[in-house]
Structure formats: structure tokens, C-alpha cells
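Just one protein chain is left out here, and the rest sit where they should.
After this line comes chain A, so read on.
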């Protein structure tokens, strides 16, 4: 699967901003049908959803409907879900993660769940490792870690370094999720300014 670095950086920003609790969000992008019936997911963007009471579904439902409308307006679709739990020790799709991921999967059967593995940070820096692991729905209906290769676009180094920079400088606090947005709708849930700043990092330097 392919992941655009800006999407990755935003997910890391979201999890870092609310490191004391769980956060979740949706992955937007494209599904490429390979010749042999396989599907390859390309994650182009993320929409951060909740950082409080992630098991309550009212706001999640509204966020999903709006994410779907936004994705379609950009000729994309919802291709997955991301989740970071409050405990660094576990890397599992917990809580109502499977429920939301299942719902997404019912409309996109190549859907992927990205589950945070912040436990890695005990051994290595944010600039040097990938903090989310891909999970896919197995034939038994359960979400399990997948060993599918992930290609970061433009490059892995840029993705991880940018994530580390944004968190170290405190820039990640600018990220707005749906929870933040419903408290003050002038706060931009689409995070257009932050996305622009992130993408600016990927421009070739003179």
C-alpha cells in the first residue's frame, strides 16, 4: 500500500497532540485494482475525528458522513481508519475500532486500519521509524496486523523527519479534529493551513 507523507504526518500530529488518550480518524484515498483481483490502497489524506470518548458513536457517525462527502468531492473515497490507543504497550485495534473499521470495510473491501505503535519510541526516535502498523480484515472477520509493504510518498525519510519536526516544534498542536471543530466551527477540520505547511517541507530546496 502507498501512503502520502502529509497524511502520515497529520495522523502522528493528532496522536501526539492527545498523547494521554485515544484518538481516531479516517483515511481518504484511492483503491487501485490490480490485474489479479488484488486491491492496492493509496492513502492520500486523513481526517482526524475524535480524541475524547472514542467509543461514543454520535459524533463519529457525523464525522464519517462528512468525511465521505469530502472524499467524494475530491474524487476519493474512505479507504480506512486510524487509531492510537492511550497505552503505548499495545498495538491492537481496540475499543470500537473494529466496529468503525468494519463499517468502512463494508463499503471498501481493501480497507486498511492503521494502528499506532508508539511503543517503538522507547527504543528509537520519531524521525527514524514508522509509528503506525497496517491491519487488514482477515477471512475470519478479525482485524490482524498485515505484513503488506508500505511505500511512503515522496519518501520514508521525509515522512518520518517531518513528523518528528512538527511534534518537536509544537506545530502539531495546530491540528484540528472533529471534536475540536464541533466546539468551535471556525476551527478548520480540513486542516488546510497545516497541510500546506507540511507539504511545503516536501518541496525540493534550491
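The rule we apply is simple: a residue touches a chain if its C-beta (ideal position, glycine included) is under 8 Å from a C-beta of that chain, and two chains touch if they have at least 3 such contacts; residues count from 1.
Here is the rule we use: contacts and distances are computed from a predicted model.
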| item | value |
| --- | --- |
| "ER membrane protein complex subunit 2", "Anaphase-promoting complex subunit 10", "Glycosyltransferases" or "COBW domain-containing protein 1" - which is the UniProt name of the missing chain | "ER membrane protein complex subunit 2" |
| Residue touching the undisplayed chain, where the options are A:65, A:109 or A:155 | A:65 |
| Contact set of chain A toward the excluded chain (per top definition) | 19-20, 22, 53-59, 61-62, 65-66, 69-70, 73, 87, 89-90, 95-96, 121, 170, 181-186, 188-190, 192 |
